[in-house]
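Down below is the structure, laid out as structure tokens.
Heads up, one of the protein chains got dropped from this complex, but the rest are sitting where they should.
Presenting subunit A:
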Amino acid sequence: MSSVFEPEVVEVMDFSKADRSTETQLSAEEKREIDAEFSHYEDKASVGLEALRIVQKHRGWISDQSLQAVSDYLDIPSAQLEGVATFFQLIFRQPVGKEVILFCKSASCWIMGCARLQARIEQKLQIAPGQTSGDGIFTLLETPCLGDCDKAPVMMVGEEMHRNLTEQSIDEIIDNKKRRHADESTD
């Protein structure tokens, strides 16, 4: 009897290339997207996390300047917003690579041998969890269960899910990404 859940191909978001990470003002587009969230909540302060997510989507990470710009715009103390920013693991308070690897090492993935695969990534990219590779392409993060345990071991790279991982498929995924980014930089 087969499972009803078979994986699908997912569209991937394209990150903007220009580095705006330390701009002290929010762009018109960032403001427009944050404004759209206001009507969903009782007060402006409640939009804090959504606003950080929006700004991070445009800038790649949340610098001190970005944090200040959001706190000014929402009219909440920056210390309060910092408390939120540092609590959530998908808000990045330091620069990350173009591809963030969310590596699942929850129970099911561990049983299926994810420790060996994590060692493979660390050795291949010469980084430990929380670090970014020297070429600035990959950041490795450990994540709570990604909810695909029947296809363990799994990881996410950017917004793509990769399932039933092996050492060979990890090599392929990383090499493909490297090639793609090398092509882009020579365009």
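Basically, a contact is a pair of C-beta atoms (placed from the backbone, for glycine too) under 8 Å apart; a residue touches a chain by one contact, two chains touch by 3 or more; residues count from 1.
Here is the rule we go by: contacts and distances are computed from a predicted model.
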Chain not displayed: protein name in its UniProt record ("histidine kinase", "NADH-quinone oxidoreductase subunit F", "Branched-chain amino acid ABC transporter permease" or "L-aspartate oxidase"): "NADH-quinone oxidoreductase subunit F"
Among A:S27, A:S46, A:Q65 or A:Q131, the residue in touch with the chain that has been omitted: A:S46
Residues in subunit A touching the chain absent from view: 1-6, 8, 10, 13, 40-43, 45-50, 52-53, 83-84, 87-91, 102, 105-108, 110-112, 142-152, 156, 159
